[in-house]
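Missing here: one protein chain of the complex. Every other protein chain is in place.
Moving on, here comes chain A:
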Amino acid sequence: MKILVAVKRVVDHNVRIRVRPDGSGVETNGVRMSMNPFCKHAVEAAVQLAEAGQASEIVVVSIGPKASNDVILTALAMGAHRGILVETDAALETLAIAKLLAKVVDEEQPDLVLLGKQAVDDDSNHVGQMLAALTNRPQATFASEIKLDGHTLEVTREVDYGRETIDLALPAIVTADLRLNTPRNAALPMVMKARSKPLAVRPAAEFGVDLTPRLVVESVAPPAERAAGTTVASAIDLADIIVADVNEMEAI
C-alpha cells in the first residue's frame, strides 16, 4: 500500500504570536516555524503502518514557500521515503490547497492519504474533507485509532459525544487527531539520512489550478483584552461572588 501524507509548515505552536500593528496579519518574519503538530501525528501513523508491514511507500507532500523543505525533511527523518514540495510564495486558501493536493493524488494514486485534522495557524479544519470531495473518496476525520484489514480501514473518530467507529474502503482520506499516536523525534542519523532521500520541487503553477483567493481578508486584530481581575481570600468570599453571578444570570 502507498500512503501520501500532507504536511504544513506553521508558526511553532509554542510561540506566542504577535498581530502586526497595521492589521495586515500575524508576524511570521523571524518567528520559529515547525511542522504543524497534527501533521506530525499523520506522519507517525504512516510510519507505524509501514513498520507493521502494511505500507510499502510513504510520500510526503507540502505546499508553500521554499522554506517548507524543512518540514518535508522532518517527515523524511521520521521515516517517510520521498518528498514533494509544491512551491509557491502565495498565501493559499484551503480550497486551492485541496485542489493542488488532488492533482498530486491523481499523479501518485495513493491508497491512503493522511493529513492532520487542522493547521494551528488558520485553524480551518478543511483540507482533508475537501480533498475527499475532490477525489471522490470516503473520509474519516479526527481519527484517534486506525486499523487496516486488507482493503478496509476501521477508524475510531473523536466526536462531540465521545468516540465513534466507522469503516471505509480504500482508497480513502483520513485526518489525524492528537490522540492517534505519539509522534517520534527523529534521531540524528535519521536526520542525516533524510537529506539523501529524494525530494522533488515542483512550482505550483505547473498543476494548472486557479489559485485566486475567494475571500478578502480585511483585517487581523488581537482579541479584546480582559480587564484586570481581583483576588479573594477564602472559599466563603468566592461563594458570595458565585451566588451573586448566578442570581444575575437568572435575572437576565
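What we mean here is this: a contact is a pair of C-beta atoms (placed from the backbone, for glycine too) under 8 Å apart; a residue touches a chain by one contact, two chains touch by 3 or more; residues count from 1.
Assume contacts and distances are computed from a predicted model.
Chemist: Per UniProt, what's the omitted chain called: "(2Fe-2S)-binding protein", "Na(+)/H(+) antiporter subunit B", "Electron transfer flavoprotein subunit alpha" or "Type I-C CRISPR-associated protein Cas7/Csd2"?
Modeler: "Electron transfer flavoprotein subunit alpha"
Chemist: Just one of A:Val113, A:Ile146 or A:Leu168 touches the chain that is missing; which is it?
Modeler: The missing chain is touched by A:Leu168.
Chemist: I'm checking contacts with the chain that's been left out. Which of A:Ala67, A:Ala91 or A:Val217 qualifies?
Modeler: A:Val217
Chemist: Consider the whole complex, including the chain that is not shown, and state which of A:Ala90, A:Leu148, A:Leu178 or A:Leu199 touches that chain.
Modeler: A:Leu178
Chemist: Over the whole complex, note the residues of chain A touching the chain we left out.
Modeler: 11, 13-14, 16-17, 19, 26, 93-95, 98, 117-118, 120-127, 129-134, 137-142, 144, 154, 156-169, 172, 177-179, 213-223, 226-227, 229-239, 241-243, 245-246, 249
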